[in-house]
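For this depiction, one protein chain was excluded, whereas all remaining protein chains were kept in their positions.
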Amino acid sequence: MTTLFIDDREVTVEPGTSILEACRQHGVDVPYFCYHPELSVAANCRMCLVEVEGWNKPAASCCTPVSEGMKVRTQSEALRKDRAMIMEYLLIHHPLDCPVCDQGGDCKLQDYAVDYGPSKGRYTEPKRAVINYDLGPFVNTCMTRCIHCTRCVRFANEVAGTGDMGVLNRGDHMTIAGIVEDALESELSGNLPDICPVGALLDKPSHDVSRPWELTHHRSTCTQCPNGCDINIESRDERVIRIRPVEGSPEPWICDRGRYVYDAFRSPQRILEPKLRRGDAFEPASWDEAFARVVELTRGKRVGIVFSPCWSLEGLMSIRLMRDAVFPDAKVAFDLHRRDMRPFAFEEGFSMTTAQIEAADRVVVLGSDLRQRLPLLMQRLRKRVRNGRPVSRIGAMNYRTNVRLTQDALIRPRDWHAVIARAMEQVQELGKTAAGMDDWLARVEARHEAGKVLADALMADSCALVVGEEIRSHEDAAALVYGLDLLMRACGHAEPGRDGRNLVPEEMNAQMLSAVFGDVRTSARDLFAAAGAGELDALLLIGSDPVGDGLFPSAADAALRKVPLIQIGAIDGDVGRRAAVKLPAAAYAEIEGTFLNMEGRVRVASKPVKSLGQERPLWKVMMRLVQEMGGEPPVVSLDELRERLFAAMPAVREACASATCDACLVPVARNRVQVLPNTQPPAFPLDVVSRYSMYREGMWARASALLSEAGRIHALDDVIVHPDTLASLGLEAGPLTIESFLGKETFRVGTREDVSPGVIYIAKRGVAGHLSDVTSARLSGEAS
Amino acid sequence: MIPSDPKQVTQICFDRIRIPNQRRLEVARANGAYRFLPTVLNEFTPEKIIDEMKKSGLRGRGGAGFPTGLKWSFVPRDTGKPTYLLCNADEGEPGTFKDRDIMRYDPHLLIEGMIMAGFALNVRDAYIYIRGEFKREAEILNEAIREAYAANLLGENILGTGYTMHLTVHRGAGAYVCGEETALIESLEGKPGRPRYKPPFPAVEGFYRCPTVVNNVETLATVPAILEHGGDWHAAIGVQNSAGCKIFSVSGHVNKPGNYEVPMGTTLKTLIEEHCGGLRHGSVPKVVIPGGSSTPWLTAEHYEVPLTYDDMVKAGSMLGSGAIIVMDETTDVVAVTRRLSHFYAHESCGQCTPCREGTGWLERLMLKLEAGKATEQDLEVLSDAAEHMAGRTICALADGAAAPVLSMLKHFPDEVRARLVEKAA
Partner (left out) sequence: MSAVETPRFSQERLEEIQALVARYPGARSALLPVLHMAQEDFGYLSLDVQRHVAEVLGLTLIQVREVVTFYTMFREQPCGTYLMEVCTNASCMLNGADRLVRHMCDKLGIKVGETTPDGMFTVTEVECAGACGGAPVVQINNEYHENVDEAYIDRFIDEARGKGGKA
């Protein structure tokens, strides 16, 4: 440790800390513009000057490391004059347009001008003119206000990894620029306005809407992906204006999906009052009328329940209580992406924190488009690669990551058995094995070289395995996960404290779902099949859209043609058109509640946004339903409900009780299973994978006009294959026929080099979206 | 023009420069080039070389005057990373044109110096970063390097000694700031030449984050003589703290402008009157910029100052790169300052606030002053803006930009005031 004196106060910091960081750690204010704790040091603004005893000139504190016994002075007459001059230099070309600038009230330049600036600028010559650039659908530029701190460029290079921004020209002609013709392509672009200390980069959607001091802040949890970021919802007059990250959270950034989904809160797709179908239209109804209709449709009937995993833990618990009280025989489904419902050796959720993954010796990503699904984890992996640490990947598509991966193997989903088998062989050769591995191996004949990538990584001291959607939604997922579990155990990556098994869940609250619904859950596919076959009389749909999302749109569609739909939720979406009754339930920003992210962190939403209509917290709707159905509501207050939740999940109680709830992680379920591979070949020669898009997946995203617009900008072809796939069949890109168990249909097929040969990629929200049910198909030139 | 031969003085870098065709390897060799190289590679250890360099008292000739032997001794030896040697041939400081003569008339001297320095520092890859405008000089160097490779003076296993070094000439593309060593490194990495903050210093983390030594052409060209004759021999030339000879590039209002290598300690007056044939008009200069345009001005009062590092500081300036710009009494100091302010505004890399904004501001104020439109308050701003640039930035370009303005204000207050709007009207 290094001891130094800041303004005569003795402080101790880690060796190598900069003076500025030492000051920040000890609550000493030093002004700065270019420094940002999450970015590399640029030391270009020169605002952070301090005096060091014995030095003949002031030092930039952000880039000067502390040394033993150093005497630092942060205030003096000379420094005051220096800072005033820096302000004067900066204001030379800065327009005096604070009254019309969105940043006003939240601007470092404005603040420091008050604290340090001269009373009056002495520059009277003309100001420079600057060109603006297209930084994508979410960022406005007003580059005349730029103070050249380069935070944005460093963010683009270091965090977003797009490398699409840079610094052109030199001297006072220097400008920050994007690529002229193309919009910035980044799923983190909404952070740019946040890190710009002045009003040069501005949030486009909230442009001109309000001033910072008019906003009310609400602390909540984003449920748009399993990362569950802390968010600060800013509203004015009960209207959500924007969503921003929360300082001091595990992640300093949030992604564009979580940020710009906010306009969905006011979308026409919101369910704000109970509604009843009359013919082809919906009419507002009272709660009493609506419940009466629900009772009519479900009392004494065979009911299937499908719900979204994104409700708060309290909401989810109330679904279970409702089911037990009213439909004790009902099967429930919540995962629209899992085909194989057998228990997994390690269930969905992470054994490691993302920080631990970033720090592991090796990281292997198996079959996941992390940049779209978990942009913040991807950002950490990018940081890792930049620091020279390896990240390997095996998967069906070379999903763009904006970073050069150490190893990258393209395979088909049907190859996973062979990949794992190859890895098993290699670790066994090195003397590592686990009970059961021989049996597993014996069932798989084929070997795939990509297994080497996996085996190599497993040999490291610590190895983080990130298992993605390609495996989770595989027909034989349980066997694959078991195989991976054997490998991890054989190589010592399964012991407590060194557990590297991470299975990316589709959505939030995975640990809770396997703990609380493990005994009653069924596969959504089976549930829809049962409804389609006339084995059910009604579907209760609580906040999800099985036709728009998930892997069973065709099965869901068939089911909804057969049975009446009761929809409870915050958004109706496309599927809402088919409902008989709609009941409003409050959205995630509108409730107090508890959530669990993929790491098992408990996230608390404490200060809700006010409701817009008649919507109620889900638990209240559930309890009312129990009552209407003639039952006794099992709980009557939120506290009672929480007691039931804690009883079912003691770990959540512990986490909630501990002061630093981040220290207490809710563990992932493990199952002692032995699932041997089923290597029967799929029915058709090509594998089908449906591609996730952060801008289009989920009811919330589709209800957001902002995200939908971004989705259009970033869309790929609806159906894509590798050029070799077509060449080997003697076909050319264009309209082709896809034959699957759903029959034959013609689509326009495009090509891309980064798709694995032998795989058909479909955009879930495109015209071929209903093919998501399919795992294999045949491609031909014949007309359908 | 080949540098003239100031009789009766010791010369090091220019010792053989007047030999016709010295740039050809066979001629250079016939006159002693590479004569001592095998001895160094076979019999000297890196420690001994660095020791001799320390003893020699040689200080870097690029401008900062940092002791060369000491700089070399800072290079860590056991990092597991390669060490790089970069020759700074950017020669951008206005008034400086000495390195160009070494490169075009005696390139093998530089190459030999680089091999010796490379051997001392365990360098495998060395580069000469030459300003882009010196295209012809780059061609001459490339030809000399080709000859040296053919004679196994460069490349694998040099002269069978087991030492391997590769040398590449790299052309800049028009940016004064790339002469600053960390900007030079950025530029050599294929980026805009924006200086890096220090620490880390290049000796520890430089080119591609590896240990790197950057030395000026003249510095490296001095190495062969030092190793052949010994550090003590070199230390005995010149004066205390300013050992050896120095090339002075003299330009401006002198009768015989050009490069003159003389022992350190020679006075300014001797150099100008005896070697350069005196001033064109008048007997004493109005202004002498002693070390390149970035150094503070001297006036007639310092005409007899000895050309040493210490005496220059005492006189209020710096020896810098040894580029002496002489101005006679006909000179309009406001116009010259305005021109230099334009230079710094044009060359600022743009990253540091005081330099990016300050250089442009100074230029616009100087234009105003030159045009007779400046006010008393403008003068105050001029001095304020200049003072607060110096020493507040990543590199010393801003100090250089401030120097002419502050010098003008300090030495010629009356001339400046006479140009103010009230007076001019």
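Just so it is clear, A and B label the chains in written order, and each chain counts residues from 1 on its own.
Throughout what follows, a residue touches a chain if its C-beta (ideal position, glycine included) is under 8 Å from a C-beta of that chain, and two chains touch if they have at least 3 such contacts.
Treat the numbers as computed from the prediction; the structure is a model and nothing was measured.
*Asks:* Mind giving the shown chains that are in contact with the missing chain?
*Replies:* A, B
*Asks:* For the chain that's not shown, point to the residue among B:Gly57, B:Gly118 or B:Pro192 touching it.
*Replies:* B:Pro192
*Asks:* Which of these touches the unseen chain: B:Lys71, B:Arg100 or B:Arg356?
*Replies:* Only one listed residue reaches the unshown chain, and that is B:Arg100.
*Asks:* Which listed residue, A:Gly166, A:Pro682 or A:Pro723, touches the chain dropped from view?
*Replies:* A:Gly166
*Asks:* Which residue among B:Asn21, B:Thr45 or B:Thr168 touches the omitted chain?
*Replies:* Final answer for the missing-chain contact: B:Thr168.
*Asks:* Can you say which of B:Gly258, B:Pro306, B:Gly320 or B:Gly400 touches the chain missing from this structure?
*Replies:* In the full complex, the listed residue that touches the missing chain is B:Gly258.
*Asks:* Which residues does chain B use to touch the chain missing from this display?
*Replies:* Missing-chain contacts on chain B: residues 1, 82, 91-97, 100, 125, 131-136, 166, 168, 170-176, 187-193, 207-208, 210, 249-253, 257-259, 289, 293, 323, 325, 327, 331, 335-336, 339-340, 343, 346-347, 349.
*Asks:* Which parts of chain A face the unshown chain closely enough to count as touching?
*Replies:* 163-170, 177-179
Basically, only the chains that are shown with their structure count from here on.
*Asks:* So how far apart, in whole Å, are chain A and chain B when each is placed at the average of its C-alpha atoms?
*Replies:* Inter-chain centre distance comes to 55 Å.
*Asks:* Where on chain A does chain B make contact in their complex?
*Replies:* Residues in contact with chain B: 41-47, 49, 56-58, 60, 63, 65, 81-82, 85-86, 89-90, 92-93, 122-123, 125, 147-148, 150, 167, 169-174.
*Asks:* Once bound in the complex, which stretches of chain B touch chain A?
*Replies:* Going by the criterion above, the answer is residues 175, 192, 197, 199, 345-354, 356-361, 364, 377, 381, 384-385, 388, 391-394.
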